[in-house]
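The other protein chains are all here in position, but one chain of the complex has been omitted.
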Amino acid sequence: MIPFSWASRVYWEDTDGGGIVYYANYLRFLERARTEWLRSLGYSQRALAEEPGIVFAVVSLNIEYRKPAKLDDELVITCQPHAEGAATIAFAQQIYRKGGEVPGKADGVHNLLVEANARVACLDARTLRPRRLPDFMTLAADSRPRVAAADARPNIEEPS
Amino acid sequence: MIPFSWASRVYWEDTDGGGIVYYANYLRFLERARTEWLRSLGYSQRALAEEPGIVFAVVSLNIEYRKPAKLDDELVITCQPHAEGAATIAFAQQIYRKGGEVPGKADGVHNLLVEANARVACLDARTLRPRRLPDFMTLAADSRPRVAAADARPNIEEPS
Amino acid sequence: MIPFSWASRVYWEDTDGGGIVYYANYLRFLERARTEWLRSLGYSQRALAEEPGIVFAVVSLNIEYRKPAKLDDELVITCQPHAEGAATIAFAQQIYRKGGEVPGKADGVHNLLVEANARVACLDARTLRPRRLPDFMTLAADSRPRVAAADARPNIEEPS
Partner (left out) sequence: MIPFSWASRVYWEDTDGGGIVYYANYLRFLERARTEWLRSLGYSQRALAEEPGIVFAVVSLNIEYRKPAKLDDELVITCQPHAEGAATIAFAQQIYRKGGEVPGKADGVHNLLVEANARVACLDARTLRPRRLPDFMTLAADSRPRVAAADARPNIEEPS
């Protein structure tokens, strides 16, 4: 099954003096994809904070930096949710460089830059205490079972 | 004449504890639009740094913060270049909030969040000394004469 | 008169792919100095937001980038306030590189990297409408009259 994915460009703001994306800034790309996954289900975080009054907080993150992204790269960030208990959701995420260094290669493996797993808690917007995930998130997570990374890869080979 | 414009979304990374976009982060949106203006002419900064070997540096910026942008806002950033001497180019830029607080209002004035003028120097990528702007930039700048802000406004009224 | 100044280091997070501090990130250094000026008077912004219930918003900024700051540079950021009306305060600010490229030179002029003027509005924390500046800020601003940049320069020549 193809997970949700979101495209984003690397700008100067993302790079550091080493000429590559600064290690903290990949977390911004990861969050954009989680936010857009939510939007793809019809929900904005600003609206959810008002009704039903929930916010989200990352409680832990594992991230592996395999290859660096560079200025002007177009990235594809995946986001595959799976429920973990009533008030926590986990996201398996990858960041790929669009296009590819080896255009004839079909599987896109050479494009994988970053792999991450983020655990996110659902909190009451007022009390900041744990709160049950809304049904639409649990359902969306359940409908996207955890799969091996190789199968979860999006089709990102495109004519540049 | 309608200037170049580029759309961008506000994410958590852009906001600060006041619930609005942090004042330095509008400069990131401004640069994304300048970079995309260049790309719309067929050039990436990474390629220009190699051939003909030029880079760009902002030498001064004036910015007025009229209204704040908030989480989930979709922004439209304009970019209107005009040449200033052989090695400097200036950009008149605005940031608008897409959609609008007053849907029936036709002219979009209520959406203007930020106005800025950026002066950018063209430098030799190796020596970092001033260098003549490439012709394609001077021509593109000349073809977009400085106009009053009211006339330069893009048509950004859209059904949300 | 010597204006308030605050020292800060350049880290990887501040640089961009050009090997120098990203143009938006100087605004973070400028704000750190304004925040520390306030703290030097005995006030934190978190406390002021509660009592008397005020927050601050930058309404305009002019900034000139004279020389770039690089990784590991130690910066000195000045902050010289002057009142502008009842609800607005302006800050003349400079960013210097500590130490110096020309050690024998006494006046530190060669170290000036950035000059900026920021106008900041005082707002009611609840309604976000303009509100009178607290007396302690007006007094501190008045006691620090606007002077020529050359006189406002801090003594930043130090043995590295």
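So that you can tell them apart, the chains are marked A, B and C in the order they are listed, and the count of residues begins at 1 in each.
Keep this in mind: contacts are C-beta pairs under 8 Å (C-beta built on N, C-alpha and C of every residue); 3 or more make two chains touch, one makes a residue touch a chain.
Just so you know, these numbers come straight off a predicted model, no measurement behind them.
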Only one of B:L30, B:L48 or B:L71 touches the unshown chain, namely B:L71
Residues of subunit B touching the missing chain are 12-13, 15-20, 22, 24, 70-71
Touching the unshown chain, subunit A contributes residues 18, 23-25, 27-28, 31, 55, 57-65, 68
Residues on subunit C facing the left-out chain by the touch rule are 9, 11-13, 28, 31-32, 35, 44-46, 70-72
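Quick note on the criterion: only the chains that are shown with their structure count from here on.
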Among line, ring, star, complete and other, the chain touch graph is complete
Across the interface between the identical copies subunit A and subunit C, with over half of residue numbers shared counting as same and under half as different, the residues used are same
Nearest to the mean of all protein Cα atoms is the Cα centre of chain B
Cα centroid separation, subunit B vs subunit C, in Å, comes to 25
Chain-centre distance (mean CA atoms) for subunit A and subunit C, in whole Å, is 37
Within subunit B, the set of residues that touch 2 or more other chains is 28, 31
